[in-house]
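Left out: one protein chain. Kept in place: all the others.
We call the chains A and B, going by the order they appear; numbering starts again at 1 in every chain.
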Amino acid sequence: MVIIENLHKKFNKNIVLSGIDLNINEGGIFAILGPNGSGKTTLIKSILGMVIPNKGTLTVLGKNIKHNSTYRNKIDYLPQIANFPSNLKVKELIKMIKDLRGNTLEDEHLINLFKLEPFLNKKLGNLSGGTKQKVNIVLTFMFDSPLIILDEPTTGLDPISLIRLKELIQSEKAKGKTFIITSHIMSFVEEVSDEIVFILEGKIYFKGSINELKTKTNQPDFEHAIASILINNHA
Amino acid sequence: MLKILKYSFYDLMRSRWSYVYFAFYLILGIVLLFLNTDLSKAVITLMNVIIVLVPLIGTIFGVMYYYNSKEFTELLLAQPLNRSSIFLGQYLGVALSLSMSLILGLGLPFVFYGLFKSNAIWDFSLLLITGTFLTLIFTALAFNIALSNENKIKGFGYAILLWLFLAVIYDGLFLMSLVLFEDYPLDKLSLFGTMLNPIDLSRTLILLKLDISALLGYTGAVFKKFFGTNFGLIVSIIMLSVWVILPVFRMLNKAKKKDF
Partner (left out) sequence: MKKIIISLIIIFYASVLNVKADTIEVCSTCNISKIKEAITISKDYDSILIKKGTYKEYNIIIDKPLTIIGVNYPIIDGENKGEIITIISDNVTIDGLFVINVGTSYTEDYAAIRVRKSKNFVIQNVVLEKLFFGIYLEKSRNGKVYHNKIIGNAVEEYNSGNGIQLWYSQNIEIEHNYIEHVRDGIYLEFSNNCLIKNNVSANNIRYGLHFMFSNDDIYQDNTFENNGAGVAVMFSKKITMLNNIFKENWGSASYGLLLKEINDAEIIGNIFEENTIGINIEGTNRINYKNNNFIRNGWAMKVRGACYANKFLSNNFLYNSFDISYNSKLNDNEFDNNYWSNYSGYDLDKDGIGDVPYRPVKLFSYIVNRTPETIILLRSLFIDIIDFSERVSPVFTPDNLLDNHPSIKKIEW
């Protein structure tokens, strides 16, 4: 699904990614973890073509993504900070994205699922962070793409919405879709992900299932396993 | 690209600033025409406004729009759209909505005044064409500045400096160098110096209409050819177009290489 070879990226003199090799197979939920500033978002944005790598090749769905934009038709992306043009109404934003990507009927079901009907005619500038995130989720899931990338999807969500989101992820997974997720909420990651990748200082530190990680670090639970990596490497 | 243009345009059409800008020109037009019924004087005042204010507003608005719509841009970048069309669309959205405010804001009072029956229509159309060119140029320059500076404050600072330089300082340096080298033949140099600054270029274009009698007082053959024939008009318009194309080209190039 996604093949990353020898990916390097630096911002000015600050090296963010140095030689990432990663192969994400089709189907399943793939979590990218790492401390703040480890390069998670940069990696995701590289896959999306928003960040231009200094070196390395990225192949998404069998296509080299350099100078290419059409492959993004096959990706749904949930950005980390959901800030939309504040002058637009929710309805208009949804309409606009549909206009840009093609029509879909999924939006009504999703709006219903996240109880967004009362907000449809409000301007995005006037919405709370959580509501914006819900709009964000609707925009992401309303298209039927084989690859779904979620950057901190749980930010600002209330418990009910969180449950709905998890259900949504599972049902989409059941359709055979591939997910790439980043999150700080370890319980969420533990609950949904099939495989994790741990990035540290721009390199892949670990790749495998959560159980393998627990074994490797000799820790009884996931959260401590992650913590021990960080402690050992920063001590 | 057209879709992006459409959304940027709608977005701006809803923003308060477009109305402020539009209202400003509308009021200016009304005041100039109806409180002071002298059309020639109105055209001269308008020229000063267009030469000075349009670039300033174009720059500030361009920078402001870019920084304010950063998230929107990122949203778009994740969509299956190529970067050139995103940025070209946004750029044209800003530039066209500004131009429209200018043309309608100034145009409406003039239409009501009965411009179509007046001889000033050519002078006036030239003013609006120049104003539109300046908007296109300075919005493109603003996008360039904003694309190159992540820091908002810095971006605004550079934008204002750019305006100040092209609107005032450049002419000061230009004047000084002309006076300094007055013993040499200067007509080519002075025309060349004009071409390098879009504000001077537009000013010259308007001078061709308003002050042709004074301009023909100078003896240089190049000057004569430039101002005495349509040559000057054609060259100025071509140069203004170049001034639009180059920054837009750089903007797209920069955008292609930028990380978001």
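Rule of thumb we're sticking to: contacts are C-beta pairs under 8 Å (C-beta built on N, C-alpha and C of every residue); 3 or more make two chains touch, one makes a residue touch a chain.
Computed from a predicted structure; not experimentally measured.
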Check your understanding: Can you list the shown chains that the hidden chain touches?
Key -> B
Review point. Of B:Tyr19, B:Tyr218 or B:Phe231, which sits in contact with the chain we cannot see?
Key: B:Tyr218
Review point. Which listed residue (B:Ile44, B:Ile60, B:Ile160 or B:Leu246) would be found touching the missing chain in the intact complex?
Key: B:Ile44
Revision key, fill the gap. Residue positions on chain B contacting the omitted chain are 38, 40-41, 44, 47-48, 51-52, 167-169, 171-172, 174-175, 178-179, 182, 186-187, 189-191, 193-194, 200, 203-204, 206-207, 210-220, 223
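Throughout what follows, only the chains that are shown with their structure count from here on.
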Revision key, fill the gap. Taking each chain's centre as the mean of its CA atoms, chain A sits from chain B at a distance in Å of 42
Practice item. Can you check the complex and tell me which residues of chain A touch chain B? Key: 9, 11, 45, 48-52, 69-73, 75, 77, 79, 81-85, 87-88, 96-97, 99-101
Review point. Hey, which residues of chain B end up touching chain A in the complex?
Key: 3, 7, 11, 14-15, 69-72, 74-83, 256-260
